[in-house]
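A single protein chain has been omitted from the complex, and every remaining protein chain is retained in its original position.
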Amino acid sequence: MQYFYFALILFLLLTLVAGLWRIRRGPTPADRMLAAQLFGTTAAAILLVLAEVSDAPALRDVALVLALLAAITVTAFTRRARISLPPGDDDAR
Amino acid sequence: MSSVLVLALTGAGLTLLGLHALIVKAHLLRKILALNVISSGIFLLLAGLAARTPGGEPDPVPQAMVLTGIVVAVAATALALALLLALRSATGRTRLDDDNGQ
Amino acid sequence: MLASLSVVLLLAGAAFFLGGSVGMLRFPDVYTRLHALTKADNLGLGLVVLGLMLQAESLAAVGKLFVIWLLLLAASATASQLVASWAQENGFAPWRG
Partner (left out) sequence: MAWLTGLPLAVDLVLGATLLWLAWRALSSPDLFQAVALFIAFGVILGLVWARLDAIDIALAEIPLGAGVTGALLLAALSQLQPAEVDARAAPSATEANEHQAGQPGQTAETADADEAQHKPAVFRALLAAVMGLLLFAALFSLGLVTWQLWEPSSGLTQQVNTHLPESGVEHPVTAVLLNFRGYDTLLEIAVLLLALIGVWSLATASNLGDTTPEPVLAALSRLLAPLMILVAAYLVWVGAHAPGGAFQAGSVLGAAGVLLRLSGWRLPAGAAGWPLRLVLALGVAVFAFIGLAVIGLGEPLLGYPTAWAKHAILVIELAATLSIGAILASLFIGGRP
């Protein structure tokens, strides 16, 4: 059972790494942010399985914190893009 | 090979990557990223030190150091970004080139 | 019995995660990728959480796992909405077969 969990973690990690290609490739910033979103969900799953396999229930708290914060970077990104469009309109400080 | 060694060596590699970029890259935002990568590398080395205990229970002292270090690194990043923005609004520059100051 | 059911659920969850990643890599534009990613991954996480719930040591742990799943559902739904409306406002036209 121990090894089954580790195989599962490795598999999830590999699907996450496959998503890296999308951050690298783009083509739009939205695609890159999407990939970051994938990281949140998959990493939470990995942490939960890791909590089971290493018998460390505190890792569930890490997954909980990750779940709470999963939306922050995407939010910062969409806010940022909205503010900077149209570009340079009142930047003459 | 042990897991701890793999991750500690990763930390050493990260420190070097960051150091190289800190020296070579001219854009200041890139230098800030490089500083963050260096600190992550050092943190990994310290956490590796903490995790090599034979009994399985990690050493709490380096862990506590890394924990506070992470928070301080975020504050330092914020200060560096504020400095970058202030430099930009004072001189219009975001790069540290030695020979093409505008 | 419970253990084998848990394994089946975990494997099914992993399959959905694979589907999400394949969709993200292969689909043609940002909207379709959004669709693949948020749906498949959150279903995958739900199945993994369900599988782990069967192994959990206490009722409190079951509750915590469930809350984590709900929170990520809310976060994903919001994030996909924000990204999609960002893409639309910035003039990325949806892909037409």
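Per-chain numbering from 1; labels A, B and C assigned in written order.
The definition used in the following text is that a contact is a pair of C-beta atoms (placed from the backbone, for glycine too) under 8 Å apart; a residue touches a chain by one contact, two chains touch by 3 or more.
Since we're looking at a predicted model, the values are computed, not measured.
Among the displayed chains, contact with the absent chain in the complete complex occurs for A, B, C.
For subunit A, the list of residues touching the undisplayed chain reads 3, 6-7, 9-10, 13-14, 17, 20, 23-24, 26, 28-29, 32-33, 35-36, 39-40, 43, 46-47, 50, 54, 56, 58-59, 61-62, 64-66, 68-69, 71-73, 75-85, 87-89, 91, 93. Where subunit B meets the omitted chain, the residues involved are 1-21, 23-27, 29-30, 32-34, 36-37, 40, 43-45, 47-68, 70-72, 74-79, 81-86, 88, 92, 94-95, 97, 99-100, 102.
Even with one chain removed from view, subunit C keeps its contact list with that chain: residues 71, 74-75, 78, 81-82, 85, 90.
Just so we're on the same page, only the chains that are shown with their structure count from here on.
Centre-to-centre separation between subunit A and subunit C, using Cα means, comes to 12 Å.
A separation of 20 Å divides the Cα centre of subunit A from that of subunit B.
Multi-chain contact residues of subunit B (touching two or more other chains): none found. Of all residues in subunit A, none touches 2 or more other chains. Remark: subunit C residues 3, 7, 10, 13-14, 17-18, 20-21, 24-25, 30, 33-34, 37-38, 41-42, 44-45, 48-49, 52, 55, 57, 61, 64-65, 67-68, 71-72, 74-76, 78-80, 82-83, 85-87, 89-90, 92 touch subunit A in the complex.
The touching residues of subunit A, counted against subunit C in their complex, run 1, 4, 8, 11-12, 15-16, 18-19, 21-22, 28, 30-31, 33-35, 37-38, 40-42, 44-45, 48-49, 52, 57, 60, 63-64, 67-68, 70-71, 74-75, 77-78, 81-82, 85.
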